[in-house]
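I have a structure here, written as structure tokens, and I will follow up with some questions on it.
A single protein chain has been removed from this complex, and every other one stays in its place.
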Amino acid sequence: MHASAYEVLASAASGTLSSFWLLIVIPAASGGILLLLGRRADRWGHLLGCASVGVAFVLGLVYFFQLGGLPATDRRATLDLFTFIQVAALKVDFGLLFDPLSAVFVLLITGVGFLIHVYAVGYMADDPKRRTFFAYFNIFVAAMLLLVLGNNYVMLYIGWEGVGLASYLLISFWYTRPSAATAGKKAFIMNRVGDAGLAIAIFVMFANLHTVSYDGVFANVDRFTSGTTLALGLLLLIGACGKSGQFPLQAWLPDAMEGPTPVSALIHAATMVTAGVYLIARSNPIFDANPTAQAVVAAVGAVTLLIGCIIGCAKDDIKRVLAWSTVSQIGYMFLGVGLGGGAYALAIIHLLAHGFFKAGLFLGAGSVMHAMNDQVDIRRFGGLWKYMKITWITFGVGWLAIIGIPPLSGFFSKEPIIAEAFDRPGWAGWVLGFAALLGAGLTAFYMTRLFVLTFHGPERWTDDIKHPHESPPVMTVPLMLLAIGSAAAGALMATPVQDWLNPTVFGVEGGEVPEHVHLSHTVVTILSIAITVLGGLLGWWLFRNGTSLQEQPAGPVVTAARKNLYGDTVNETVFEKPGTYLTRALVYFDNKGIDGLVNGLAAAVGGGSGRLRRAQTGFVRSYALSMLGGALLVAVAFLVVRLG
Amino acid sequence: MNGFTIATPAQVLAIDVRLPDLDYAAMAPMLVLFGAACLGVLVDAFAPRQSRHTIQFALSFIALTVALLAVIREARVGSRELTADVALAIDGPTLFLQGTLAVLGIVALLLVGERALEKGGPFVSQAAIPVGSEADRRQAREEGATEVFPLTLFALSGMMLFVAANDLLTMFVALEVFSLPLYLLCALARRRRLVSQEAALKYFLLGAFASAFFIFGMALLYGFAGTVSFGGIHDAALLATTSPLLLFTGLAMVAVGLLFKIAAVPFHVWTPDVYQGAPTSVTAFMAACTKVAAFGGLLRVLYVAFDRARWDIEPVIGTIAILTMLVGAILAVTQTDIKRLLAYSSIANAGYLLVGALAFSKEGLSSAMFYLAAYGFTVIAAFAVITLVRDDDGEATHLSRWAGLGREAPLVAGVFTFLMLAFAGIPLTSGFTSKFAVFGAALGVGEAWPVALVIVGVVTSMILAFPYLRVVVMMWLSEPAEQSPTVAIPGAFTSAALMVGVLATLLLGVFPSPVLDLADRAAEFIR
Partner (left out) sequence: MEPGYYVVLAAVLFTIGAVGVLIRRNAIVLFMCIELMLNAGNLALVTFSRINGTLDGQIMAFFVMVVAAAEVVIGLAIIMSIFRTRRSASVDDANLLKY
């Protein structure tokens, strides 16, 4: 498909659809009310917070069906509320767009968001600042909805900054530990790098086309030179990488887990981090116009999914394991959108499914932490299945879903991406395909490790825990609903969702039969199930008896063995050591290389700043010297420019 | 020097000298302020001591309001004319900037007139008394000086004249009329007067130094064009019969004088010291109003007198803009004093404004004017917050003292957080819309220089977000210091100033269109 095929379709919203701006206004208004009323709203604030998102979800469903009722080519509604900025040829409307892609995101954000809100009622019950928490939560939801509902890049950017800000506040405000501040700082720097990419991309679009609306840009993609599309693609990719925690800007995401668990679930698993995928999917005409940019996206996805898996194997903090798995699953989505064509829709479906099972897993982790006095070390869990049956079962569903056991959702959404990766012609197909396949196996391994260590094997609790208890219903009901969602989301593949996304958004005819370049679909399916089962079995076999309480990679084997209360020396030497070295190397690279780069950048600015400061000596005569020097330079420069 | 023709003294004397026509209605805003300032001097001499502050404040407030109404009236009439021969240009940009100056002046006046925060106000009654002497201890208990009001009015009338000046001589006189009161205002702080006097000395010496460059540049341009009116210089540049050496050396030296006032690198050196040393309400006044006036003047010089030399100006001033953005942003990172931090941020903002100015288009002009208005409100509100955070020794401006402020005074910290976000250019604040407008206008030109400037602009604004957010983190996350400063309860004046500043920052961020429209309609110079 070529980008010039993009057509500006029928637009102006009518009927019920003309009120879809309510989706953004309701949560925003609720957040505003909670902040303005202050303590007066303490008693019922959380209820209002939940209700507003619930109403938004119901409205979202109504609009969704409205949209579905339209003929396939008309599934699109725009609203221009008012002119936001008008300078020169640049006119930016405060305009919204509701189309199938937005609709899917709206349902995910409000649906999963609602469940997490309900869960947070229980989780934050003892927190004196619960009302403020819900206010920020609502504002986050509003910003995220603005991000996916805007009809131009500036609206997207506003939502983009809004969610970034809300997440920064939510990480920072609840935890006063220094590590939280550091995490906030790292998240901030990396996101700024990404934001700069996106901002420059927007300005490049404007400089070339004098418009930033989706319609205006996509209809004119063929007017760009190929260099411009490549630059645009890479800049957008930098933006997406920053927000979605992709290589090389991935390190902030796991650190952001310092925030309360519902925050991790909502922002750092289900919604905000998928904004990068949305950005690339939305900008698909730009990426379609430049295969190189697409290939880079796919490569970034493949690299990230492997990094995420491998580091996930090495972590012992339950939330960090889940965080790295988020990084890796978003890697799959990037791989999908990078493959282009029909794989866009696959990536979006994986995103939906991931929204369900990852939110479920995070909330399950929160439930476990709730029972274990906020312990996060999985080596300190074990045998919990007897005590918290609902959490166990729902977490189990999420676990099976993420590793891709049929018929759960992960299988249906991940496996086609692997197959598509193999379908890429040339050696790239082999590389991407095997990376995706290997990732599936590793995912199965570390997720099984997480599951087994948490819920099975001997009890290795810290002494202060006597009777772990199941969480209250306000927390378990969302867990159950999310588990049902994660189990059933795969059924989306059986519905025309793919076609629903394809023709209107991507201009691709649905039902396109891909030619299988390397391996047939059946072979890929069998391979991926096999490697998943293998990874899972290995994880179960290694960790069925629990694990050492020591830092596993520490010290020589003998020491580890002597101090090893539950672990198996042989297992460690034969299976874990090589993996350990690999992961340590990666963690090292991650810390020194990427963090080093970011920190180095910060240090360079800081150092330069520190040194430059010294030039401000405080002596008025040296100031006069600087002015005189400046004046001479300006005069000489004018003459050189003029006469030279 | 063969190009010159020499006139005989007889020819010189034969030139007919007539008094030019003056359009008093068009000059009313300046005349009102100037008259009120003179009246203020008399009030200070004759009114009884206890009622001086009230009378002076009322007088200044009324004068500014009347001036604002006069500007609005003139704008409604739609006058576009040159008056006082060609010395003054009353056109769209003049009226827009004069209106902005009047509004910002009223807001800044509220801060200057505040006396609830400190007994006797932030100014000392007799600045000449040596610091630490017996007389100084006595006057610490006295009412502060009320000369600040006429001085502020003189400065504002000079600024209004400056944005309307249509020849270099008027511009020079206006420059001095608004600079001289500012030098004095800097020296009047009640607390930390040594620092305040040092700021005044530095500002004065460097300001006079820059004025000398301006005058010499003016002389050279006069030599080049035979006139100092902008239209005349424009026409002479077109003919280009005389030496471009005079033109460009003159332009460079005049530019030095103007770039000094807008605080562009490397003429920015005074800014941090003066912003830190001056009384905070005066700093707020300078940061908002001086920037408006100085940029108004610079825009007129560039657009009216030198638009033919655009291709020569762009690389030179463009380089300065890049340096200004970089130095401002990078140096802001390691600052430990909040007033100094805002000074560097104001330097970086001068860079962003230059990006708009260098577009050399109607859009560049209108977006720069919008930026000036938006930035003025935000910066006044930010300095207003700084006046509130105090300890026994006056204002606590060291950043470490701000740690944990969010717990002590959530409202004040919340307001300051919002202002910092606005400086950082987060959407839905005026900081975002104004940066967007300026960068958009620069890119609208579609040439290489503006694009490079915009890229540097985006990158530096990302760097600059870091120090702002550091303050936010400091306020909300850090443990309060041992002896944390108290947050004073703002008096009615400061509250009003804060409210106006914050509301304007929010409204210009969410509904910028009316003001953008206004700026757009005003954005046309006459020659």
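The letters A and B name the chains in turn, as written, and every chain counts its residues from 1.
Keep in mind that, in the parts below, a contact is a pair of C-beta atoms (placed from the backbone, for glycine too) under 8 Å apart; a residue touches a chain by one contact, two chains touch by 3 or more.
Remember, it's a predicted structure, so these values are computed and weren't measured experimentally.
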Given B:172, B:416, B:449 or B:525, the one touching the chain that is not displayed: B:172
Listed residues B:220, B:251 or B:341, member touching the removed chain: B:220
Residue of B:38, B:116 or B:205 in touch with the missing chain, whole complex considered: B:205
Residue among B:30, B:184 or B:282 that touches the chain left out of view: B:184
Option from B:194, B:489 or B:503 whose C-beta touches the chain left out: B:194
Contacts of chain B with the absent chain, listed as residue ranges: 1, 4-7, 11-12, 15, 17, 127-132, 169, 172-173, 176, 180, 183-184, 187, 193-195, 197-202, 204-205, 208-209, 211-213, 215-216, 218-220, 222-223, 226-228, 272-273, 276-277
Absent-chain interface as seen on chain A, which is shown: 613-614, 616-621, 624-625, 628
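By our rule, only the chains that are shown with their structure count from here on.
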Residue ranges of chain B in contact with chain A within the complex: 201-202, 205-206, 209-210, 213, 244-245, 248-249, 251-253, 255-256, 260, 265-267, 269-270, 272-273, 312-313, 315-316, 319-320, 327, 330-334, 361-363, 366-367, 421, 426-428, 432-433, 436-437, 439-441, 443-444, 446, 451, 454-455, 458-459, 462-463, 465-466, 469, 473, 476-477, 479, 511-513, 516-517, 520
Residue ranges of chain A in contact with chain B within the complex: 82-90, 92, 154, 157-158, 161-162, 165, 168, 172-173, 176, 180-181, 184-185, 188-189, 192-193, 195-196, 199-200, 203, 206-207, 210, 602, 605-606, 608-610, 612-613, 616, 618, 620, 623-624, 626-627, 629-631, 633-635, 637-639, 641-643
